[in-house]
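Some notes on the structure that comes next.
Right, chain A next:
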Amino acid sequence: MIHTHKFETIVVGAGGAGLMAALYASQGSDTAVLTKLYPTRSHTGTAQGGIGAALGNLDEDRAEWHTFDTIKGSDYLADQDAVDIMCQEAVNVIYELEHMGLPFDRTPEGKIAQRPFGGHTSNFGEKPVRRACHAADRTGHMILQTLYQQCIARNVRFFDEFHVLDLLLSADGQATGVVAYEIDTGDLHVFHGKALIFSTGGFGRIWEITSNAHSLTGDGPAIALHKGLPLEDMEFFQFHPTGIYKMGILITEGVRGEGGILRNRDGERFMERYAPNLKDLASRDVVSRAIYLEVRDNKGIDGGRYVHLDATHLGRQVVETKLEDSAEFCRTYLGIDPAVEPMPVQPTAHYAMGGIPTNVDGEVQRNASGAVVPGFYAAGEVACVSVHGANRLGTNSLVDLVVFGKRAGKAAAAYCQQNDWAELPAETWQPVQAMLQRMMDKDGQYNAADLRAEMQSLMMDNVGVFRTEEGIQSALNRVRELQECAQDITVMDKGKRFNTDILEAIELQNLLDLAEVTAASALARQESRGAHSREDFKARDDENWLTHTYASEVDGKINLEYAPVNITIHNPEERTY
Partner candidate 1 sequence: MRIKMRIRRFNPEADSKPWWGEYWVDVEESDRVLDALHQVKWYQDGALTLRRSCAHGICGSDAMVINGRNALACKVLMQDVGDVCQVEPLRNMPLIKDLVVDMEPFFAKYRAVLPYLINDNLPASGERYQSQEARARYDDTTKCILCAACTTSCPSFWANEDYIGPAAIVQAHRFIFDDRDDAADLRLRVLNDVDGVWRCRTVFNCVQACPREIDVTRAIGEVKLALLNGLEE
Partner candidate 2 sequence: MAALVASLYKSISYRGAEGQWAWILHRASGLGIVLFLYMHILSIFVAAIGPEPYEWVHKTLYTSPPAKVMEVFLLFGVLYHAANGMRIIIIDFFPALGKYQRTIVRIELALVAIVLVPAAIITLQGLF
């Protein structure tokens, strides 16, 4: 059965970016939010440490310094005009969140409390600055809750547990809607809209050790890719230094912000050797690489693939009040009390710097030259503005969400007011329906879980923290074989009601496509920059590679184009911490 709906703005994904966009879009247009989860289940809720903004509540701080840190953190790949906008607007957006009721921790005078975070410095790299505004170590949880609360207050229309499977473009390339699968009933719904905002989050599930939710399967970017749109800078995927050993669950950078120390098997504070100035608070790519190198040097704990994050000297008070959730993870999953024992940590796949290319108003770009798809917007982790360049600084994901979520929402509302409804092509749902039917009928020889597990370990081993041409190439070849296999999967659940089995198969296909783009982009980039660290090209090469990658699918093959980085403020320098 096909249902049709008509809303001016359609937001896909109800995490921080989607909800922020919905809040603003709904002020100027009839708005619906689609999510394959419930909004409060979104991954924004797991963000812990804080949201960065130069409020200067505890230390002197300026937005320009935040801009500098972000650009330097990005290894100079970020578009500097976008970074400037983000860091300038961050301050007022934080106030706005507070006005919405977000329960920030407070300073003794009652101002929003801030703490240091990796890569955040004052006076252009001089010393660490307290910039991360926090609500204990559940800042993301509070942002997600607060934004959802505001959406309820303003009667935003939600369609929960609707899995978007296709994006509808008109003949002249304008966004006209989406096709969604109602998980509960198995029915297809066509949503006809004027403006479309994708905020579906990242795709960290292509890696074996990941902090990402099971639901982070990159549905948004995969759909865009299938529609012939490019994905930008997909080779840059952040590995967070401190995931719980083997599980990948994140231990917040706030632990190091509060003074926690990384130690190798000798108890040595090894970050002193890698980043003599900021030490444990160097940017994430630097720390993750350092941990890998320690492990490779046989300095992992007990010769294993992990090191210790030591918070024992911080005292119980700090651990129990400021790092409450992280402490609880340790107790639940490791049986360790972080106030007494150090935590075993290893780098864990964390954040996609790349994604659907957009400009600073969230408008999706159609190609490397910057032409946009009318009516199509993206914000949050799914988008690449690009403010994170080759490596994102801690706290900036949340800043990105709210600043560009807001801008995309505003732009979409304005677009709705200025434009008429584009014609919805007839019988738009048919390709999706045919695809679902094909998968359902298939008596294939592969199991989705096996293929997914193989892809994840393949990507982890070969396209992880350190990369080589040989490794990437072999991973790419195998991923392409897996893509073939994924066409031959048996879906065990043949029902229509709440069939998560077929959705997992579709998600796997999305993941494989993104794994392919990631590997292909990484293979081509013959330098080391930020999170992309090639052992065969160890140096950064500004001469040839100070460029954004635009990968798109042309006739089933990945086609790579490049566009210049917008450098308006800081010229690239050597990056040391």
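Throughout what follows, a contact is a pair of C-beta atoms (placed from the backbone, for glycine too) under 8 Å apart; a residue touches a chain by one contact, two chains touch by 3 or more; residues count from 1.
Selection rule, in plain terms: all candidates are chains of the complex that A comes from, given by their letters.
If you're wondering where the values come from, they're calculated on a predicted model, not measured in any experiment.
A.B. asks: Which candidate touches chain A in this complex: 1 or 2?
C.D. replies: 1
A.B. asks: Going by the contact rule at the top, pick out the chain A residues touching candidate 1 in the complex.
C.D. replies: 37-38, 40-43, 45-46, 55, 95, 98-101, 103-112, 135-136, 138, 141-142, 145-146, 149-150, 152-153, 184, 213-215, 246-247, 249, 325, 328-329, 332-333, 447-449, 490-501
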